[in-house]
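Note that one protein chain of the assembly has been removed; the remaining protein chains are unaltered in position.
So that you can tell them apart, the chains are marked A and B in the order they are listed, and the count of residues begins at 1 in each.
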Amino acid sequence: MRFYSKTLTDIENEVYIEEWSVSSSELNAGEGWRIEKRRLRGGPSDGVDVVTVNNGVLSFTVVPSRGMSLWKGECQDLPIGWRSPVRCLVNPCFINLEERRGLGWLRGFNEWIVRCGLESFGASGIDVIKDNMGNEVEVLLPLHGRIANTPASLVRVKVGLNPPFELGVEGIVYESSMFGSNLKLKTSIVTIPGSRTIKISDEIENLRGVLDEMQILYHCNYGKPLLEEGAQFLAPIKRVAPRDEEASKGIDSFNLAGPPERGFIERVYFMELLEGADGHTEAMLVNRSLDKAVSHRFSAKSLPFFTFWKNTAAEEDGYVVGLEPGTGFPNTRNFERKHGRVVKLGPSEKYDIELNVSLLLGRAEVEEAISRIEAIKRGAPPIVHREPIEEFSCA
Amino acid sequence: MRFYSKTLTDIENEVYIEEWSVSSSELNAGEGWRIEKRRLRGGPSDGVDVVTVNNGVLSFTVVPSRGMSLWKGECQDLPIGWRSPVRCLVNPCFINLEERRGLGWLRGFNEWIVRCGLESFGASGIDVIKDNMGNEVEVLLPLHGRIANTPASLVRVKVGLNPPFELGVEGIVYESSMFGSNLKLKTSIVTIPGSRTIKISDEIENLRGVLDEMQILYHCNYGKPLLEEGAQFLAPIKRVAPRDEEASKGIDSFNLAGPPERGFIERVYFMELLEGADGHTEAMLVNRSLDKAVSHRFSAKSLPFFTFWKNTAAEEDGYVVGLEPGTGFPNTRNFERKHGRVVKLGPSEKYDIELNVSLLLGRAEVEEAISRIEAIKRGAPPIVHREPIEEFSCA
Partner (left out) sequence: MRFYSKTLTDIENEVYIEEWSVSSSELNAGEGWRIEKRRLRGGPSDGVDVVTVNNGVLSFTVVPSRGMSLWKGECQDLPIGWRSPVRCLVNPCFINLEERRGLGWLRGFNEWIVRCGLESFGASGIDVIKDNMGNEVEVLLPLHGRIANTPASLVRVKVGLNPPFELGVEGIVYESSMFGSNLKLKTSIVTIPGSRTIKISDEIENLRGVLDEMQILYHCNYGKPLLEEGAQFLAPIKRVAPRDEEASKGIDSFNLAGPPERGFIERVYFMELLEGADGHTEAMLVNRSLDKAVSHRFSAKSLPFFTFWKNTAAEEDGYVVGLEPGTGFPNTRNFERKHGRVVKLGPSEKYDIELNVSLLLGRAEVEEAISRIEAIKRGAPPIVHREPIEEFSCA
């Protein structure tokens, strides 16, 4: 395979390109696609790097400055993502994750797909770490960790020069500290011209000389128009439990979205999914008329726990649901550790994840995906816990 | 009215202009004025945007990067503002508001006029907020809130093309978080060529879908030469009380400034002002010889509480007084709420404020302003509490 490759950022070698683009015609490789790199300026976005990939049908924006998150997408006039109260991309330099007892992450949260992790994700809470003296000290781990507020140290665009002319954005993000966790995220975000699928391939490596912990969760968020009253969440659920009393109230229709509702308090459902013969599983959000959907396929081995976040509040407050495959549930790390849901990586050990996100348009495509999910289920009814269970949440 | 308008920053539309200027001759609109936009570089000021308006007689610098604060002014060789121990404009990216139990704001504090707010202002202290789960959690609200350390998302210069050729700088600042307060400040800072007045018109809107709180205070600060031994604070005081025992000590001459004094501890006086027939009130700082002054006119409806901050410390430590009209007193928000001094705004509800700041030069102008204040007082003597009162402060 021949590839065209362009390094946009490589801080070790002092490479940085502010504005740049490439297109199918320039490379004489396929048709109708274009990749563009920009540096945003002014306001809270000042200095944010973005790379927009338009494959001719689907476009999306990767944000190196925010840990290689995917900001917004668009597919044949269908906007993908959601409308957060936080309107613009926020440079992490303006974010204090420890703010308000560890809720600072919420001041920059507006992405379509944002990784939570890598030292920890989930609710902010106290945990014990070892300090430089080898002493155990209690520290606050902030909500959803640091990775989304850590700029990438390397960004590269890679384009296949033979069919199918793969379009890829690669990045390396270091979540490092002396005397602290030192995790390297290597990501490759790839699409094919004309397709409606994005493949996210992540590799997380423990760079420390000692065994260490790692957590990752993919917070995939959808608002209007995909989300609407009657939109539903579909997945081959093995078992599901509400996170807390608030979520218990809505357990009967937990997978169905209501209309925007002022003062709605988030309802969160924790689950395990069944996996198909190939080890993969799939989770979807489908609109009411079953003709638009977004599907997430991934290995249940690497992302064995799944969270459905239902926040159908008023539109101004973020009418949104989140589909969140992860290495655990978004409780405090301390709680997750007790229940064996924190990954441990030895020195130089790597953890591989692949997440495929597809936009499905038209009833045929949606039904096909539903069939795939049914095939995984093989008729098994989900175990539905009507109340929070101790194994899943502390509420 | 015809207007010339130039957008300097509009992050939603990816507009950003680094260096720019316009002048009376270029627009053929009036004479002798000039507006200039610059981006500061290097040190703690790196990346700070400033817009300097020179109306021919009065010049001042608006700082979009710091929430549309007014940095320094100058009027016919009279410097306006003060000399803070913090010498240069500090990019909020270097400020951690939560530092030292919420005192981080002080590491960037050197403006002439800086807004405190909008979620909260006043002393840092613990308050209860609702988190994403709907739970009440205790958090630290940092000193004077976030607005002064939040970059503006939109900045526009607007010039009237007909007399009186209004010169305006407009800005929008979002103080937003998911699951948190979401307040929009829309400001217009206007002067007229050859005048010595600045009109600040602010509109604060609650963008949330639910009722929320809002607080704002205008911290207007003056050092030498306007401030000097014998300079006095004048206003139509209805009643005044010292904030604490320290302030009680100086109650007899609370409105008179002393010389710079090493080790002076700030004395703060809380008051309510009388209002004139038009609902407006006025507060001044006048120099000893009564021939130079700065006056602040505003509606006592929108800014019903007034604080006089006396910090006549050594010049190195910030020899300064603050005239501070606000929606409440700069106590903790928790305390202010108990005393009914926190504004509540419904969804999309707006709160309008107009603050007129005028430099008065010569005895005639100063005496005219004093007469206006006397007219508001109509001979009523102020109620002077010699000790702190429970209603005003917890000290």
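In the analysis below, a contact is a pair of C-beta atoms (placed from the backbone, for glycine too) under 8 Å apart; a residue touches a chain by one contact, two chains touch by 3 or more.
Keep in mind that what you see is a predicted model, and the values were worked out from it rather than measured.
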Contact residue for the chain not shown (choose from B:L78, B:L103, B:L161 or B:V210): B:L103
Selected from B:L8, B:M68 or B:C93 as touching the chain missing from the view: B:C93
Among A:D131, A:E374 or A:E387, residue touching the chain not depicted: A:D131
Contact footprint on chain A, counting only the chain that is left out: 9-12, 14-16, 18, 47, 49, 64, 92-93, 96-98, 129, 131-134, 137-140, 150-155, 174, 176-180, 182, 207-210, 347
Missing-chain contacts mapped onto chain B: 38, 40-47, 84-88, 91, 93-94, 96, 98-101, 103, 106-107, 109-110, 244, 246, 260, 262-263, 265-266, 313-318
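The rule is simple: only the chains that are shown with their structure count from here on.
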Relative orientation of copies chain A and chain B, as a Cα rotation angle in degrees, nearest 5: 120
Chain A and chain B: spacing of chain centres that average the CA atoms, whole Å: 41
